[in-house]
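After this line comes subunit A, so read on.
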Amino acid sequence: MKARTHKSTWLIALILGTLFSVQVQAAETIKVGVLHSLSGTMAISETTLKDTMLMLIDEQNKKGGLLGKKLEAVVVDPASDWPLFAEKARELITKNQVAAVFGCWTSVSRKSVLPVFEELNSLLFYPVQYEGEESSRNVFYTGAAPNQQAIPAVDYLMNEMGVKRWVLAGTDYVYPRTTNKILAAYLKAKGVAEKDIMINYTPFGHSDWQSIVADIKKFGNAGKKTAVVSTINGDANVPFYKELGNQGITSDIIPVVAFSVGEEELSGIDTKPLVGHLAAWNYFMSVDSEMNDDFIESWHAFIKNEDRVTNDPMEAHYIGFNIWVKAVEKAGTTDPTAVQDAIIGVTVPNLSGGYSAMMPNHHITKPVLIGEIQDDGQFEVVWQTSGMVAGDAWSDYLQGSKDLVSDWRKPMACGNFNVKTGKCSGK
Partner candidate 1 sequence: MVVLKYLKQDRGGMITLGLIALLTIAVPICNLMVPEGNVFHVSTFTMTLLGKYLCYALLALAVDLVWGYLGILSLGHGAFFSLGGYAMGMYLMRQIGSRGVYGNPLLPDFMVFLNWEQLPWFWQGFQWFWFAMLMVVLVPALLAFVFGWFAFRSRVTGVYLSIMTQALTYALLLAFYRNEMGFGGNNGLTDFKDILGFSLQADATRVGLFIASGVALALGYLSCLYITRSRLGRLCTAIRDQEDRVRFIGFKVENIKLWIFTFSAILAGVAGALYVPHVGIINPNEFSPLASIEMVVWVAVGGRATLYGAVVGAIMVNYAKSYLTVAMPDAWLFALGALFVLVTLLLPRGVTGLVRKKEVDA
Partner candidate 2 sequence: MSVLESMRSFMRRDQVFDFLIPDVPPNLDLTHGVILYLENLNVSFDGFKAINDLNLYIDDGELRCIIGPNGAGKTTMMDIITGKTKPDSGSAWFGQEINLLDMDEPEIATAGIGRKFQKPTVFEQHRVIDNLELAMAGDKRVWPTLTAHLNSAEQDRINEILKIINLEEHFSRRAGSLSHGQKQWLEIGMLLMQNPKLLLVDEPAAGMTHQEMDQTAELLTSLAGTHSVVVVEHDMDFVRSIANKVTVLHQGSVLAEGTMDEIQNNQQVIEVYLGE
């Protein structure tokens, strides 16, 4: 696009522009694509991740770059438009010839770009917790799979808090549906009766929670300890928590554990009525570790604002980026195929004081932390797994996927190997 000429007549400009689009010449820098929405509905979450990536790349360059070259970030804006994600991904890979792409937030954006990465054989690092049920040669999942977030959280509620009745409330889309399906199967396997599970779905941006919260309250009045497992997404959380507070559902009566509410989301909520409600993540800003203090400090310095918070997807990018850097150093090249081979087993420190490793299924190992909301908008860790939990691409609790395993090491090199039929489908 460099040589695009601007003529007065638009059409001629368009045609000429497309004809004269010249390939970028061999680079003296290593380019890294950043594919996060900077406008539209998802900008609220994704802009932060773009800044995180810029910071990480900046720091790496200060350390001397990679393979003796400087890193260069290529930022594009897919504008929260899912087809545009695929288009921009193609642009990054073919036009800008980036070595790897860090990006996407929503599942649908990842689904949209996935075929592009597979077709052009490039690398995508995906930093957000998601519903699992995917394993691609070209994608590295640094966010939590359901077994790294949902199931430990339910275990905590069941074992530590004695919860007997469950409300699974979510926004009506794939992530909550899948997570709740997994959880319902898990709970039943643990002996929870059908009538002790209430499942509820609401539309995106749902703002009138009166009846649902009243239902939850009634459900919780049956004499058994009740908890809400919330996969409610985005903007719908604020009115949900406000209604909880107003109807007097405090955390000691019916605790709510959320999988999509982090520090950034809390900064838009008055958290005083929410103290004690829970969230399950792999990282909290309040985590006590030296790595974390350094990270927060450099983040504040980079963004020039002391009030900005850090959150779990940021840590995921931190891990993902460092793993990639290490894998490239190990492979000695940024060639995607070489990096794919080198990356499995690469281990880097995470921010909560442990080490995260890239697993053969392209997920990583992480600790699972349960935090309680504090009145200052932070979480206080109240429980954590004793060690690292490895991400599971295919859930053991779903009919279709319990027989699938993923292992990208040779000779298997398959994302969805069926142990029953002994076949790798989709190949």
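Keep in mind how these were chosen: all candidates are chains of the complex that A comes from, given by their letters.
Everything that follows uses one rule, which is that a contact is a pair of C-beta atoms (placed from the backbone, for glycine too) under 8 Å apart; a residue touches a chain by one contact, two chains touch by 3 or more; residues count from 1.
Values in this document were obtained by computation on a predicted structure and should not be read as measured data.
Asks: Which candidate, 1 or 2, sits against subunit A in this complex?
Replies: 1
Asks: Looking at the complex, which residues from subunit A come into contact with candidate 1?
Replies: So the residues of subunit A touching candidate 1 come out as 1, 10-11, 14-15, 18-23, 38-39, 76-79, 81-84, 86-87, 90-91, 94-95, 106-108, 111-112, 114-116, 119, 133-135, 172-174, 177-178, 181, 201, 203-204, 398-401, 404, 415-416, 418, 421, 423, 425-427.
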